[in-house]
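Every protein chain except one is present and positioned as in the full complex.
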Amino acid sequence: MGNGGLIIMSNKFIGKSVKRVEDKRFITGKGRYTDDINLPGMTHAYILRSPYAHARIKSIDTSAAAAMQGVVTIMTGDEVGHYGVPCGWQVNFKNGDIMKEPPHPLLVKDKVRHVGDAVAMVVAESREIAQDAAEAIVVDYEVLPAITDASKAVEAGAPLVHDDVPNNICFDWEIGNPKAEVDEAMASAAHVTTLEFVNQRVSPNAMEPRSYIGHYDGVYDKYTLYTSTQNPHLIRLLMCAFVLGLPEHKVRVVGPDVGGGFGSKIYHYTEEALVTLAAKKTGRPVKWTETRSEAFLTDAHGRDHVTKAEMGFDGDGKIVGLRIKTFANLGAYLSTFSTAVPTYLHGTLLQGLYTTPKIHLDMTCVFTNTTAVDAYRGAGRPEATYLLERLLDLSALEMGVNPTELRLKNFIPAFDGVTQPGYQTNVALQYDSGNYHGVLHRGLEMLGYEDFRKAQKEAAASGKLLGVGFSTYIEACGIAPSAVVGSLGARAGLYEVGQVRVQPTGKVSVFTGAHSHGQGHETTFAQVVADRLGIPMEDVDIIHGDSDTVAFGMGTYGSRSLAVGGSAIMKSLDKIIEKGAKIAAHKLECSPDDIEFVDGKFTVKGTDKSLGFGDIALTAYVPHVYPANLEPGLDFSSFYDPTNFTYPFGCHIAVVEVDKETGATKVKRFIAVDDVGNVINPMIVDGQIHGGLAQGIGQALLEGVEFDGNGQIINGSYMDYAMPRADDLPMFELDRQVTPCPHNPLGVKGAGEAGCIGSTPAVVNAVIDALWSAGHQVKDIRMPLTSERVWSAMQS
Amino acid sequence: MPKITVTVNGTQRTHDVEGRLLLVHYLRDVLGLTGTHVGCDTSSCGACTIHLDGHAVKSCSMLAAQADGATITTIEGLASGDELHPLQVGFKEEHGLQCGFCTPGMIMCAADLLKRNPNPTEQEIREGLEGNICRCTGYHNIVRAVQHAAVAP
Partner (left out) sequence: MIPQAVDYKRAGSVSEAISLLAENPDSKILAGGHSLIPAMKLRLNSPSLLIDIARIPELRYIEVRDGGVAIGAASTHHDIISNADVQSRYGVMIEAGELIGDTQVRNVGTLGGSIAHADPSADWPAALIALNASIKVEGPNGARELSASEFFLGFFYTALEEGEIVTEVVLPAPAAGSRSVYRKFMQPASRFAIVGCAASVTIDGGTITDATVAFTGVSADGAFLDEAVGAALVGKSASLETIEAAANAAAEGVELNEDHYASKTYRKHLAKVYAKRALVGACGL
């Protein structure tokens, strides 16, 4: 392995923009999302949620609701409050103590801790009756003061979200060089850029609201959960082993078509366990589908860091040190991976693309009376990139130098990870391969830096404010080597499973533990399999999302599907070919070593004697003329556990125009040169980048969950929470560089998050640049950069 | 309980419905046409867009009763038999969809746009789709999908 290229197979499909095979059902309205599924006798659940961010429950009276016609059952914390959902990643305090891990009950019976905390569930004959009955439940609350800001929640006297968690601190944590060494480096710096900022909380807003159906079949004592999830097997494992104590072999979890995730559908949510319990209790299927309003209150949010960051430079503009203090808001409860996001997925990326010799991050992770925070597209890496790239552009402005030259001066030199070793950072990771100068140079060519500066001056003369912002990012994806993440506190392995079943007729069914919710696996994976086996793509079916058909899987997040899941499939393909060669050798009367497999044919090297893939498949299942000691059949399953993360990187450049009179900002150009390693389907990779850019630009300019002093979300609907619409964005200008990943068989790195990771600081930097060009030397504008915030910055 | 008669994708249907039944729930739950989706509560996202008497409307903000007597086309009825509508082709050819959830509404809205303006500019397409949110594509390929359909014969 590790050839870093694609010489292993015919390239009929790989590298081509093959149109997606899954599209047909979606464009004709035949996609099957969870809420589209209706089972005979199905009931409907509605969850009564707390209207308060922090309150003691004095009493719950369900009697009137229970008496309503059509109500099947009502559950409260008294019945199921002893069940709770777990956190999947343990992080320890600096002093070695284990993080505080308060329970997250399915339904709360004592104290609600955020608006939307679940208090009761009504199951009824219809959605309408369930909601009507829930409104008839009387809950007597004693309202308590609420805290929503992580940096203030740690102060003495702040309300305690969990009575037994002092100062609301889940844990504190650090990474990098010893603090004293960093302090010393900063003290010696010729220039220190200081930036205090908030990386604001955002709501993921996958367009499909979460939806679950619980089903229990008493005849077979079997549970089925249909769930809009990114990882059905993981949900089954968590729900069976850590929540309900159900026998895993009696539980089937199906993730059918899923309408986007962006991280928010990774986690095991309380409602998944609730519908499962209710299905057993009532003996009828139970469906729950959230409303968008509920999604704002209960889907895990992203980001929410309050940070002070300082970057020191020597007299030549070389970075000498980076010192950071951050408070990360975890919300009221620990979500499945929430503790990993501000630590191992964030602190480990603070090297960026730079040779910074001394780095220290001091992180405090805090409970507040808010919705849980967990991974959202990029998960920790966007926050790291934002911090670094804002500092780089701001430093260039403060020092009066060209921001791109400042970067070039500090970039890690190119390395391929094969003939040259990986790059060991000061924050634990070892980068696999990189050519950072390359992407910046290409981005600058596309931009025309000098031309832009000229245009900026000319525009200023005619009353327009233009600005350019840069972001050269790196991320760690292809998550992840199990031993590494295990040593860092993960409570699960992060391998993937790929099974290839060649049918007797030579058709191929591939079972993957990855889950597609927009990524196009049914196409991309089929391209890989078809090329490896030399067969038409139509002969390959990619099956995912059902724990009864797919052996196991860890799911899709962290841009891991192709790098890890694709590699698992590759391993199985190798086994198929190896066995096929034995069968072919037997039939062609030669040694298996003399067989080569090219273009779907097993050929005796140097001869024209060959057998087609279909012949071998049939022989494997009709083994009349067959090697002794070889099992019939052609079906292999493999687990692939990566040896390292993968490290995509790139250069994002935003050009913005700011309306001087109103502060309104428009992205005029967005250039993205990304290096995501080898590319199987350029069309799909471009699409992934486009979507990531939109979300990253959205965070910069439009998106942000805002709380009032009582812990109410003040913009919890699409009437108030702004996200990019078609007319908010330009056509994107993309290009690609390819530095293959040296440690997986496809040489791929991952493209799902790159756009979102790189783009946010580019946009903010561009607005800051525009303002400096007009003499407003502001360091920061709080995201999202609403028109008023930009306008206010220009008034100072 | 109001009785409604509607023609949906060419077939006349009559049902007694609750006054409060939303048109989108009528289509999804009563008629089983689940291609029309619900993405928000506030008539903001456009996932529920259908054609009512030839115009794109948001079926989550209408009662089924309001549609009595109307002719409705949903995404399931857009193609002519096996022949896809040019927009369906455009979305596939230009990778105008990823998770597919917003797609039916996006296509139905774009169909209304192209009916009024067969050759829209990029800006007109973007403005024409302002009532539909896509979280996957960044709209880049949706714009190209509509352009693809606009130039289709």
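Just so it is clear, A and B label the chains in written order, and each chain counts residues from 1 on its own.
Criterion: a residue touches a chain if its C-beta (ideal position, glycine included) is under 8 Å from a C-beta of that chain, and two chains touch if they have at least 3 such contacts.
All of these numbers come straight from a predicted model, not from anything done at the bench.
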| item | value |
| --- | --- |
| From B:6, B:22 or B:89, residue that would touch the chain that is not displayed | B:22 |
| Option from B:6, B:31, B:109 or B:146 whose C-beta touches the chain left out | B:109 |
| Given B:46, B:96 or B:138, the one touching the chain that is not displayed | B:46 |
| Residue of B:6, B:56, B:72 or B:89 in touch with the missing chain, whole complex considered | B:56 |
| Chain A residues touching the omitted chain (full complex) | 127-128, 131-132, 135, 291-293, 661-662, 664, 702, 706, 714-715, 718-723, 728, 786-788, 791-792 |
| In chain B, positions touching the absent partner | 2, 18-20, 22, 25, 41-44, 46, 49, 52, 55-58, 60-63, 65-66, 68-69, 109, 112-113, 128, 130-132 |
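We take it that only the chains that are shown with their structure count from here on.
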| item | value |
| --- | --- |
| Chain A and chain B, separation of their C-alpha mean positions in angstrom | 29 |
| Residues of chain B that touch chain A when the two form their complex | 18, 20, 28-29, 32-42, 44-45, 47, 74-76, 78-79, 84, 88, 91-93, 95, 97-104, 107, 122-123, 125-127, 129-130, 132-143 |
| Parts of chain A lying in touch with chain B, wherever the complex brings them together | 17, 19-20, 22-33, 35-36, 38, 128, 205-209, 257-260, 262, 291-293, 517-520, 683-684, 686-688, 690-695, 717-719, 723-727, 729, 731-732, 755 |
